[in-house]
Structure formats: structure tokens, C-alpha cells
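Working notes for the structure below.
Let's look at subunit A:
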Amino acid sequence: MSFNILSWLVWLPVAGAITILFVPRDKADIIKWVAAGFTGLQVILTVVLWMNFNKDHVGFQFMEKASWIPSFNISYMLGVDGLSIPMVVLTALLSFLCIFVSWKIDKAPKGYFSLFLLLDAGMMGVFLALDFFLFYIFWEVMLLPMYFLIGMWGGPQREYAAIKFFLYTLFGSVLMLIAILALYFSCGRTFNMIELVEIAPTALGTLSWWGFSGLKVVWLLLFIGFAIKVPIFPFHTWLPLAHVEAPTAVSVILAGVLLKMGAYGMLRINFPMIPDGTVWFAGALAVLALINVIWGALCALAQTDLKKMVAYSSINHMGYVMLGMAAVVASGTQHGSNSAAAQLGMNGAVLQMFNHGTITAMLFILVGVVYDRTHHRNIDGFGGLASKTPIYAGVVALAWFAGLGLPGLSGFISEAMCFLGAFPVYRTIVMISTLGILLNAAYFLWSYQRIFLGKLNEKYANLEEINGRELFTLVPLAILVILLGVYPSPMIDVMKTTMAHIVELVQVSPLLNVN
Partner candidate 1 sequence: MTGTSFIFWIVALLTVGSAAGVVFSKNLIYSAISLLFCLLGVAGLYVFLWADFIAVTQILIYVGGILVLIIFGIMLTHRITNVRLSHSSIQQGVGGAIVLAIFAGLSAMILDAPWYLSSAEEPTETVREIGRMLMVDYLLPFEVASILLLAALMGAALLSRKVD
Partner candidate 2 sequence: MINYGIAILLLPLAAFVTQIFVGKRLPRNGDWVSIGAVTITFCLSLAMFGVMLVKYDPDFVIDEAWQWFDLGSLTVHLGILIDNVTVVMLLVVSLVSTLVHVYSTSYMEGDPRYSRYFAFLSLFTFSMNGIVLANNLLGIYMFWELVGLSSYLLIGFWFEKNSASDAAKKAFLVNRVGDIGMFIGIMLFFTSTGSFLFSDVFAGVESGLFSTEILTIAGLCLFAGAIGKSAQFPLHVWLPDAMEGPTPVSALIHAATMVAAGVYFSFRLFPIFTPTALIVIAYIGGFTAIFASIIAVTQNDIKKVLAYSTVSQLGYMILAVGAGAYTYGLFHLVTHAAFKAGLFLCSGSVIHAMHHAYHELHDHESDPQDMRNMGGMKDKMRTTYLTMLICTVALAGVPFTSGFLSKDAVLAGTLSLTMHHPEHFLLVVFGFGAALLTAFYMFRLVFMTFYGEPTRREVYDHIHESPSPMTAPLVTLATLSFFLFFTLPNLNPFSDHGWFTTLIQAKDSVVPGHLNPTAHEIAEGMHHAHTPAMILSILIAFGGIGLAILMYLQKKISADDMAARLALPYKLSLNKFFVDETYQRYLINPSLAFSKVVAFLDWELYDKYVINGLGKVTEWFSRVVGIRWDYNVLDQQIVDGVGRSTRFFGAGLKFVQTGKVQNYLVWVLVGVIMIYVFQAVS
Partner candidate 3 sequence: MVGLNTYLIIGAILFSLGMFGVITRRNGVAVLMGVELILNAANVNFVAFARFGGMDFTGHVFSLFVIILAAAEAAVALAIILNIFNSLGTVNIDEANQLKQ
């Protein structure tokens, strides 16, 4: 293919960032429109990509490969498959919308928007890279703009939040680096993910780390790196802080895309490359998922800061993703056919990643809307806003109900798939974690009541209704939430072949057949 669409996806935002650097600093409008233009183009490209994507193809498509550093066998390699394409769409869409969410940024817009575009490029790169080294580079590169975006445009505790985020994630990623190198050397010096998937499952067998099985250690190192991003308990405490302090658009990206990278990384790397480790750890993963679900929900229930509540809800929701992923070990017959539970869980996990991306984006944008008007986020400090701003209240209701997993909205089906997938393997855990959906409902409804219902707080008698720009950022998401809630097939069709392949790769592990 002569038109390297994936490279365009990755480098277009970079080009945008560079373009912005040449715009005079006082022309804020031009800067914003340039940013919107480039991300818009990116969205169009993802649509083209989606249209041309072959759903039945096992393996990667639109591959691009170029030699980069031959001496270390590093190459520039991009590709997309059913696992990454939902994430690519999500990234492009959220980046585009977030430009409009950030429209009101008036402090150094030039820096803000160029950093934002770089962030976009980094995220794209992570989802598209097929060379492990390239993957890591994008993974880390993304941290820099994120650090600045939180630290320079964030809330009162922004400096603390920025460095904490940076330290936390760097901690995870350096451990990952070690694991990457261990894989590299034990698999005959290659960073090529496609080759690693073939070689690694057997190559790691001989590795030993001070008597521990090397593959377990490598698995764990990778896992910690990804778990911090997800975040999985107990690596989660950066999240509430960073989400709360970041500007709205950055919170959206953090929750909408960054968290997905952790799960994506596990699915892309841990699962197929080290199936033995995956099987070994799956039970623990399910337990961690349970903790995430319950712990996140309980913490969300106790919050008085609206944004923090939403942040904790992300922890809670990512727990479902983990639960679905833990189902991968369900081999044999369930649901009436072979490894169906595993596929249900895995598809559910990826679907939940996408759906959580759209839902949480809505949640954060909505929190931003009210914060822009009232300049506080104390849940108890509102009251009765529904009578003053019915449209806003309605959209919030939609997002809130999507968040609590109402059927007909997209969150439900993916959560249900995760539960159903994990259920045959982890009955008790799943049963306990269904409590999470009760707690979900509790904190969402309780907060909704405190903010929107009851008598109107006189302070907000002149509250402005949500405006057109804000609605513009929300409507595409809302449409996705409803569409996928009613008919998830388009998304599932895209990813199911890949997920089946990953399940297959994991289930070759001999550990599974012992039981």
C-alpha cells in the first residue's frame, strides 16, 4: 500500500504541533483551528481505516515496516488489528473532541495545543506500534506532554499531581523496560512483536531469576508497568489526583485513552507472548479485578469532589475490564461451545475499554462544564440544578446511567460480557463483584440526586445552560454510547477475530491442560 495511512495517523498530529509552533502566539483562534483541523483530519483517516479494515483477517493489516536501528534490530513497524483499531478510533475521536473541550484555554494556548497534539501522536503510536522498542518509545514519549499539560494547566495541586503521575508511571515503565530487554535477549534479539508472539512462549522457559521462573518475573514486570496505567489496585493512587488536577480535556484523555493503554498492553504483550505467565496469574488478576471493582466503587461513593468520584469510577470500571481479561483461561466447553467464555470475556474487556473511553469522556466533560460555571466541584455544594439547566441535567443523566451500566447504553453490554466471560472460571469472584454494579448505581444516583435534584440552590439561580460547543463535544459520544448499547455488533465484529486469535495463543499454554 503506497499510502501509509498508519504513519499518517501517527505523524499528522506531530505535523500539527509543528505547524502551531509557527503560528504567532497571540493568534489563539488560528492555533485552535489548526489543532482542530489536524485532529479532524485524523478522525477522517480513522474512518477510512475502519472502512478498509478487513474484519476476518487474522493478524495485522496496513503493516508498515522500515529499518530503524539495524544493529540492535529495531525497526519502525506499524500495524493494526482488531484489538488496536477500536483504540485508534477512540484516540482520534477523543483527541478531536478534546480540542473543543479545551477551547477556553487562555494560558499559553500555543504550548497547550502543540503539547496536546504531541500527546495524541504518542497515544496513536502506542496503539499502532508493532515493534516493542517503538512501542516503548511512544509509551514514554506520551508522558512528557502529559506532565506539562497537568503541571502547567492543572488545578491548585497541579505540580504535585504532575510529578506524582510522572514518577508512578515511570516506575512502571522502567520495570517494563527490563522485561522488554529480557524478552529481547531470550528471543534471539528481536523487538518485532509478531515474531515475539511466536518465539516468546517457548523461549522464556529456560530463563531463571534467582530461582524464580523467569517467565513469571517477566510477566510480572510487564504487568506492573501496565497495571500502573490501568490502574490496578494497589497502583492506583496517582489516578484520582492526576484526574482531579488535570484540565478537563486532559482528564478526558487520561481516563479515556491512557488507562486503556495498560489493558491494551497486557492484551497485546503479556497475553500472547507469555501465555504461561498469563495462565499462572489469571486467578490473581481476577482477584485484583474484584478489588478494583469494589474498592473503586466504595471510594467513589465516599467522595465529595465530583471529579474525584468520576476518577474513582474509572478504577471501578477498569476492574470489569480486568475481570473480562482474566476469563482468558476459560478453556474447554462453556456456554455451550469451546472457549466461548474466554472469548466473551476478552471481547467484553476490549468493548468495555472502548465504552468506558466514551462514557468516562462524557463524564469528565460534563464535570468540566459545571466546573467552568461554578468554579467548584463539591457534590454537596450544588442542588436542584435540573430545574435550571434541564438539557445539561439530561445529558448528565445519560452519561451517569451509562456509567452505572444501564441496559441499552453501551456500558451494560460490555460489563455483562466481562461478567459472563469470567463467570464459569471465577464464580465466587464474579458473584461478589456484581456488588460493584449496585455500588455503581449508588454513587452515581446519589451524586446525581445531590447535584441536580431537590430544591434549586439559590446561588445558581442564574446558572447558564450548557452551550453549543459543549454539546458538540458530547453528542458524538452520546450517539456512540447509545448505538453500541443497542447494537454492539459493529464493534465486536471488528475485534472478534483478533480476540479469538489471542485466546488461542494464550490457551496453547500447557499449564491449562494440566487442570
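The definition used in the following text is that a residue touches a chain if its C-beta (ideal position, glycine included) is under 8 Å from a C-beta of that chain, and two chains touch if they have at least 3 such contacts; residues count from 1.
How were these picked? Simply put, all candidates are chains of the complex that A comes from, given by their letters.
Owing to the predicted nature of the structure, the values given are computational and were not obtained by experimental measurement.
Of the numbered candidates 1, 2 or 3, 2 is the chain that subunit A touches in this complex. Those residues of subunit A that touch candidate 2 in the complex are listed here as 159-160, 163, 234, 237, 240-241, 295, 298-299, 301-303, 334-341, 343-344, 347, 384, 386-387, 390, 394, 401, 406-408, 412, 416, 419-420, 423-424, 430-431, 434-435, 437-438, 441-442, 445-446, 449, 452-456, 487-489, 492-493, 496-497, 499-500.
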